[in-house]
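Showing chain A:
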Amino acid sequence: MKIGFYPGCSVDGGSREYKESCRALAKAYGIELESVPDWNCCGASAAHNLNRELALALPARILSLAEKAGMTDLLVPCAACYNRLMLTQHELMKDETLRKNISEVTGLEFKGTCSILNVVHWIQKWILPELPEKIKKPFDYKVACYYGCLLVRPHKVLKFDRPEDPQSLDEVMKLIGATPVDWAFKTECCGAGLSVSKTDVVADLSGKIVRDAVYRQADALIVACPMCHSNLDMRRREINGYLKQNVSLPVIYVTQAIGLALGIDRKELGLHRHFVPVNLPEKAEATK
Partner candidate 1 sequence: MARIGVFVCHCGENISATVDCDRVAENASGLPGVVHSVDYKYMCSDPGQTLIKEAIKEHKLTGVVVAACSPRMHEPTFRKACAEAGLNPFLCEMANVREHCSWVHEKTESTTQKAKDVVRLLVEKVKRNEALQPIKVPVTKKAVVIGGGVAGIQASLDIANGGHQVLLVEREPSIGGHMSQLSETFPTLDCSQCILTPRMVEVAQHPNITLWSYSEVIGLDGFIGNFTVKIRKKAKSIDEHLCTGCGLCTQKCPVRKIPSEFEQGLGTRPAIYTPFPQAVPNKPVIDKLNCTYYLKGRCKLCERVCPTQAIRFDQPDEIVEVQAGAIVLATGYDIKRTDFFPEYGYGKYKDVIDGLQFERLASASGPTGGMIRRPSDGQIPKNIVFVACAGSRDPAKGIEYCSKICCMYTAKHAMLYKHKVHDGTPYVFYMDIRAAGKDYDEFTRRAIEVDRTKYIRGRVSRIYEKEGKLVVVGADTLLGGQKVEIEADMVVLATASVANPGSEELAQIVHVSYDRYKFFAEAHPKLKPVETNTAGIFLAGACQAPKDIPESVSAASGAAAKVLGLFANDELTREPLVAVVNRMAPPLFSTCIGCFLCQPVCPYNAIEREEFKTRDGKLLKAVARINPGLCQGCGTCVALCRSKSIDLYGYSNKQIYTEVSALLDEALV
Partner candidate 2 sequence: MDQFEPKIVAFVCNWCTYAGADLTGTSRLKYAHNVRIIRFPCTGRIDFLLLQQAFAKGADGIIVSGCHPNDCHYTSGNFHARRRWMVFRQMLENMGVEAERIVFSWVSAAEGAKWADLVNETVESIKKLGPYHKYQDMAKSLEEWEVTHE
Partner candidate 3 sequence: MKLIKKEDLPGLYGYLASAGKKIFAPVRKNGMVSFSFTSAFEEIEMSYIQTKLSAKAAAFPKIEKLMKYTIQKEGQSYEPYDVEKFPGIVVWGAHPCDAAAFHPLNAVFTWETHDKYFTRRMENLLIIGLSCTSHDEFCFCTSVGVHPGDTKGSDIQLTPLPGGDYLAEIITTKGEAVAAAVPALFSPAPGLNKEELVTSVEKRFDHEALHAKINGMFDHPVWKEQALRCIGCGACTYVCPICSCFDIQDEGGIFGGLRYRCWDSCGFGHFTIHTSGHNPRESQDTRWRQRLMHKFSYQPQRQEVFGCVGCGRCSRNCPVDMNISEHLTQIMAV
């Protein structure tokens, strides 16, 4: 079984572990993730602030290429890429003239036939069905599922989960044996692209997220977005500075958590690449 795959810059760069864990999961299910040939930047996070045509043309080209390659399901693990691709498909499908114009720009026909899957979609559609019998080691931890902004908004376009109090990650976590905590920062801002330019703002925003997760006694933060991950993980030093304490709470991709439950090797899941070491308490290791 082949499924289309759009890596985007993050998972091909700074968040390689996200791609690795996706591929590891896919491998466990006999799924081949086939990258969109000659893919380009999706335009996040700046293009749509600068030039509408460009912001649409970039994702449109990706989608057209995917269509051309005969991909019907397209996994887009990065929430920002997912958001851009979905918005573009939405805009182009409702306006024929715009579709024509953009097609002229990209030089490729756009049909809108590709079904764009975020990582949770993908898990729900391809991974969940056989999940219970595949679990080797229940992921028996308290987890704070952090959705961020791009995965669930704007609801009108994405039509995914409920935007104010999303539940889909929590449901997935329950299935692998984890206990999601009830907390208040599921969709609060992590600071996003300010990660580079204004680390102090990121420290403040992400710090509050980390603080509440700790307060709710979570063993790990679960994320589905490389940007969230980098802010919560890579900027931990700044966060610690803001919180004035050292927090060891690991930040784990949903794919990595499932991978652990399936007994996939830590290295294959890229767990060694994190800034905050993923040292989960031993209890889970013992349980079967």
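Basically, contacts are C-beta pairs under 8 Å (C-beta built on N, C-alpha and C of every residue); 3 or more make two chains touch, one makes a residue touch a chain; residues count from 1.
Picked so that all candidates are chains of the complex that A comes from, given by their letters.
All of these numbers come straight from a predicted model, not from anything done at the bench.
This complex places one of the candidates 1, 2 or 3 in contact with chain A: number 1. Of all residues in chain A, only 155-156, 162-165, 182-184, 188, 212, 215 touch candidate 1 in the complex they form.
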